[in-house]
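Reading through the structure tokens given below for one structure.
A single protein chain has been omitted from the complex, and every remaining protein chain is retained in its original position.
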Amino acid sequence: MKLKKLTGSREFLLFIIVIAMFAIVSIINPAFFSFKAVTDMLRNNAVTLVMALGMLGVMLVGGIDISITSTLALSGMAIGMLLKYGHISSTLVAFLITMGIGTACGALVGLLISRAGVPPIIASMGFMYIYRAMGYLISNGGEWASAAALGDFKNFGTEKLLGLSKVIWVIIVCYIVFFIVMKWTRIGRQIYAVGSNAEAAEVSGIKVKNIKLLVHTVMGFLAGLSGAIQVAVYASAMPNMAQGGEMDVIAACVIGGVSMSGGRGSVIGALLGALIMAMIPKALPLLHIDALWQNMIKGVMILAVVVINVILQRVANRNALARREM
Amino acid sequence: MAGKSGRSISNIPESPIKKLIFGWEGILILVFIGVNIFCKWFSEYYNMFNLLRQMPVYLAEVFLMLVMAFILVMGEIDISVGSTVCLAATMACIIANAGTPMPLVILATLAVGTCCGLVNATILTRFSELPPMIVTLATQIIFRGIAEIVLGSGGSIALSDTAGFKAINGKIGSVPYILFIVVILAVIAAIILGKSTFGRKVYAIGTNRLAARYSGVAVQKIRFIIYTLMGTAAGLCAVFMVASSYGANTTTGTGFEMDAIAMAVFGGISSTGGKGNMIGGIISAFIIVCLRIGLGQRNVNGQVILLIIGVLLIAAVALPNIFGSLRKAMKK
Partner (left out) sequence: MKKLLSVLLVALLVAGLMTSALAGAADGKKIALVGKSAGNAFFEVAANGFKAAGEAEGAKVDVVYPEDATADAQIKVLDNLISQQPDAICISANDVNALQAKLEEAMDAGIKVSAFDSAPNPASRQVFINQVTNDGVALGLMDAVYDIAGGEGKWAILSATSQAANQNAWIDAMKALMEADEKYAKLELVEVAYGDDEPQKSTDQTQALLDNYPDLKVICAPTTVGIMAAAKLVQDTEGCAVKVTGLGMPSEMLAYTGADDAHSCPYFFLWSMPDLGKMAAYTTIALINGDITGAEGETFTAGDLGEYTITKADDGGTQVILGPLFKFDESNVEEFAKLY
């Protein structure tokens, strides 16, 4: 019974897709099949992986946030400039600052959505412009902070702990925390409850507005954290960094089975979705696909994955129905 | 979702005059006047002549808004339109360079746009459980990807004979053709959305999809038509984009979807569906166009202009809600 539940689940289907993609690429180009290749891929997609968690929370309550990469740029640019001009030098302080800025940015979006009743797409679209412009303004009109200016901070992107890159440890910790919170805590259950039926949740005593504020604040926190990661991994801060990356994050969640109308989705799903989004651009050059075709194929693959997922889900539903009728 | 907003816009018919003066549209008209006074004060170059000369590039995006409004009223979104513009503009140049007569070029451009719309429409109605955002995100990448492949290395194409498209830039007096077309299409779109059965069905879908279906609205058929028309509008936009640049490149139309959505939302068309009307969208489109031109004429940094639009966007939606709840609180 448990096995059937497992095989019928959306995550399991996705898992199969991930393994299949991994296997196919590895067969065509064995360079893909190595510990180093996988850790490099995770490191290079750390930002998407981390923000997918926040987006999961936001989408679970039926929201969306397209301001996240602007928050990332603002917070990343902030520490970039602070490090460049020698106001701070400690890695820990830099991380705290990005997280603080991110949290504030996210809370502001959350307040507008939960208290002023602004639809999430509009609130985050407005702040997408605002935060991006602020990131640009604090860069003194277009200065970059590059490797030499970042001092010791950039080492965070390359240093290892117990054989794994520190960046990957950050990802792992985030996922474990989210997994526990979403699965076993009251807050987690409340988030799901708000997403499934906000009115019912309100009636049953959940403070819907606070939950909405919370998920956006957490989203901002993770976007800020991603700002630090982005600057550390690429050893550079530019005001236009990660522009458009919010769509990759949203795509990762949707591919991972997170419903855009709220209430459905899991941490494992978000992880698998983000892995698929990470694998596509990594795999295409390894498969010797012509550069001109890579973007189109990326789009087709995203479409294919979501469509296949829907078809498999329909089959699974039909089978489940048939079993019940028996 | 309904009733959350403090705005007095709804699809329940009221006296249109009263609605125009006291509703969101009334505020928008005031803002429009305010923006023009401000721009006149701010920029010494802000006059009718320059306004009409600069407007066409922005007006091309208004075509997108006209159909985007329908999609938003349904509570959905289409973020592939910018890429559709790119692909249609690319094909327009290729077809025109093959020596095709101008009317056929325009028809073909509209057809390319419509085909892109059809792709979205087909996928979205065949797999109706898929969220429009993700499908149109994928097609956004795909359409631009196709344009990249077609354009090849260099990523840019120029018209070999600009005469045909130059004619499109023509004017009657000092009023460009595009302004007439925008006004005519806006009136048609406003009538369809506001007065026709089709429009009421669109509101019904946006308010409560399930209820709409049970009461006999052919939800999927209407979605199919609207998403296809969205492509046609992108084709029309592409014609004017080519006319303003005598060519196309891989970045043509970047971000147009957001511009179109911003115009509609600022006009009071809710992205959660079922609310707003075309008149608001059209007024707000002109507000944004005038503001951008006025600020741009004094070389205000592009990022700062976007920042201002971001603030306006949020203020337009948040302020009525905040004042609404304040008033409610005071009444208590």
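Just so it is clear, A and B label the chains in written order, and each chain counts residues from 1 on its own.
As a convention for this text, a contact is a pair of C-beta atoms (placed from the backbone, for glycine too) under 8 Å apart; a residue touches a chain by one contact, two chains touch by 3 or more.
Small disclaimer: the values here were computed from a predicted structure and weren't measured.
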Selected residue (touches chain absent from view) among B:36, B:100 or B:301: B:301
Hidden-chain contact residue, picked from the options A:149, A:181, A:228 or A:270: A:149
Hidden-chain contact residue, picked from the options A:189, A:209, A:264 or A:282: A:282
Omitted-chain contact residue, chosen from B:87, B:151 or B:233: B:151
Residue ranges of chain B at the interface with the undisplayed chain: 26-27, 30-31, 34, 38, 42, 45, 50, 53-54, 57-58, 148, 151, 153-158, 162, 169, 241, 243-255, 291-293, 295-308, 311-312, 315-316, 319-320, 323, 327
Chain A residues touching the omitted chain (full complex): 29, 31-32, 37, 40, 44-45, 47, 136, 139, 141-144, 146-149, 154, 157-158, 230, 233-236, 238-242, 245, 281-282, 285-286, 288, 291-292
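Going forward, only the chains that are shown with their structure count from here on.
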Centre-of-Cα separation between chain B and chain A, whole angstrom: 29
In the complex, chain A residues that touch chain B: 64, 112, 116-119, 121-123, 125-130, 132-134, 136-137, 141, 247, 250-251, 254-255, 259-261, 292-300, 302-303, 306-307, 310-311
Touching residues on chain B, where the partner in the complex is chain A: 4-6, 77, 79, 123, 127, 129-131, 133-135, 137-142, 144-146, 148-149, 152-153, 258, 261-262, 265, 270-272, 301, 303-304, 306-307, 309-311, 313-314, 317-318, 321-322, 325
